[in-house]
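Here you go, one structure.
A single protein chain has been removed from this complex, and every other one stays in its place.
Letters are used for the chains, namely A and B, taken in the order the chains are written, and counting of residues starts over at 1 for each.
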Amino acid sequence: MNRWWWLTIGFVCWMAIGFAAFGGRESRVDSESAQTAGRAGRIVSLAPSLTEILFALGLDEEIVGVTLFSDYPPAAAKKPKVGSFWKPNIEAVVAARPDLVITLGFAQHRSLADRLERIGYNCLTVDVEKVSDLFRVIVEIGAASGTQGRAEDLAGGIKNKLQALSDLIGTEEKVRVLWIVQRQPLRVAGRDTFVNEMIELAGGENAIGPTIHKYPPIGAEQIIASRAEVIIEPAMGQEDLNLQRRQAFKYWSKFGNLPAVGNDRIYVISGDTVSRLGPRLYDGTETIARCLRPHLFED
Amino acid sequence: MSGIIEVDNLSFAYTADREILKNISFRVDAGTFLAIAGPNGAGKSTLLNLLCGLLAPDSGTIKVDSMPVGSYSNEALAEKFAVVRQEPVPAFGFSVIEMVLMARTRYFGSMGFESRQDRQAVNEALEATDTAQFAARPLSSLSGGERQRVFIARALAQSSSILLLDEPTSFLDFKHQVAIYDLLKAAQLEKNKTIVTVTHDINLASQYCDQILLLGADGSYYTGNTRTVLSADRIRKVFDVEIFEGKIGQERFFIPLGKSTRERGQSDNKKSQSPHL
Partner (left out) sequence: MKTEPMQGLLTPKKLIIRTGLGLTVLIMVMMACAAVGTASISFRAALEGPGEQATVNPDYEILVNVRLPRILLACLVGAALACSGVVFQALLRNPLADPYILGISSGAGLGAMIAVVAGFSWTLWGRSPIAVFAFIGASGTVWLVWFVGRLTGRFHVTGLLLAGVVVNAFFSAVIMFITSIARADKVYATIFWLMGNMTAEGFFTIWIGAGFVLAGIVALFFIAPQLNALSLGPDNAVSMGVNVKKTRLIAFLVASAITAIAVSLSGLIGFVGLVVPHAVRLVFGPDHRQLLPLSAIVGAIFLIATDTLARVVIAPTELPVGVVTAIVGGPVFLVLLVKYSRQVGWMK
């Protein structure tokens, strides 16, 4: 059994060498340097919503890499691609020689940011889950890219417009809204989502009560019990909205008891402004408000 | 390296209600060729598995070279017993020589390779069984008889003192049956191996084996020299079938008689010739 001893000894030595050579070195580059980078000359954004924020801050020249499906504003689509949102290509990111890489906070992005920082790149990881996050993140990105002033203006502007909308709605009773995320199987947006926040800002309330899941699948019973006054379906993709509207009406006609169906208040809206939490937050919210209270916007 | 087996009052049962072996005792001296015969279900294969240590007896002892089987380590036991079982062709295409070489696994060096002695043992085994010509071929390309010789070669290559075989000729034609027994007899005489084989063939056992153990289904058994133990009466009793005993020179043979033959024999009985019935 000599050889087993040799194997064990070899294994232990290997591990020891590993810890000695690589163990402590993999420490993060200080994230302070990300903040004090000054005006970052080359920025890579790994999410479409982040790309939008960068454009809104006037950083279109500095952007040297975006993910696929970064389609707003149209100029973003022409930027070099560094992979998809779910699987960014680290090689492409490095090849773009960025001064700053901005990622979201979920597992894949976080580990990628980790990796990039260990190599020596500046990364900023942000979480954009709620509306309040958005304002904070805009300011963070502004700070990291040296556009603090612009960022505060942007955030402030959105807040003001939302306030104005809220004033316009006043104290009218909230409209019960059913927000359809998917039709087969039927899934709606629950109360713990940013969509719900937009609905509330637009003077509505989610027809579905509190649920465990953020986007719960629901059955016919719950639909009827919801007594929704308005049904909103965001259309994905660039398909004909009118066609989708007709299909939606057909689908919902079987729920004749719902106030929304009885009053023909089924709206199919373009998904662009309501699927991402980004600078077009106001546009999305206003679109929703138009569905809920068309009379306020007839002027 | 002697190969003496002593079985003393051995009993074994798979389930509590059916005892297969009841208080069996016998002794096999070194260099003996023992046949174990009996009707189906008498416990022949079970006995074989008990001898080589795969099963443990319920009561009684089995000793090999004066030490109980259970007291040997696995490797030490492999020096005593080599076993040839009924086996299917393995799933992966090993060649004949690779298979025979596996018998020497416990001797391999630290890097897992064989030594000159191992190769010599393998060569001798291949030649003794006349399978050297197939050495490089995959096992599945051989016929049943050839394959059986390869398994015996593997058992021979193990260089053990005792060879246990479980019905080595049951699926073979006459020529191959004789070839196998010739082979075994040569191993006994030239290498002084103790050979224990379970067999259905009383006649071959009678020709080749020195000792026989007749196991009855009811737990009775007879053991001793082949010539003294085997008689038409005894075989009839153990196997519960009509037997015709004949003689060619010194060799006796026993043939089971079916119903139609018996009836024909009875009508022939009216004439003068009378076979021993």
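Things worth noting here:
As a working rule, contacts are C-beta pairs under 8 Å (C-beta built on N, C-alpha and C of every residue); 3 or more make two chains touch, one makes a residue touch a chain.
None of these values were measured; they are calculated from a predicted model.
When you scan B:A13, B:A30, B:A135 or B:A232 for touch with the missing chain, the hit is B:A135. Between the chain not shown and the residues A:E91, A:E172 or A:E239, the one that touches is A:E91. Only one of B:R119, B:K185 or B:H200 touches the chain withheld from this view, namely B:R119. Within subunit B, the residues in touch with the undisplayed chain are 52, 54, 74-75, 77-79, 81-83, 85, 87, 89-95, 97-99, 101-103, 105-106, 108, 111-113, 119, 122-123, 126, 132, 135-141, 158. With the whole complex as reference, residues 3-4, 7, 10-11, 14-15, 17-18, 21-23, 25-26, 42, 68, 81-84, 86-87, 89-92, 94-95, 97-99, 105-108, 110-112, 114-115, 118-121, 212-217 of subunit A touch the missing chain.
The working rule: only the chains that are shown with their structure count from here on.
Subunit B has its Cα centroid 78 Å from the Cα centroid of subunit A.
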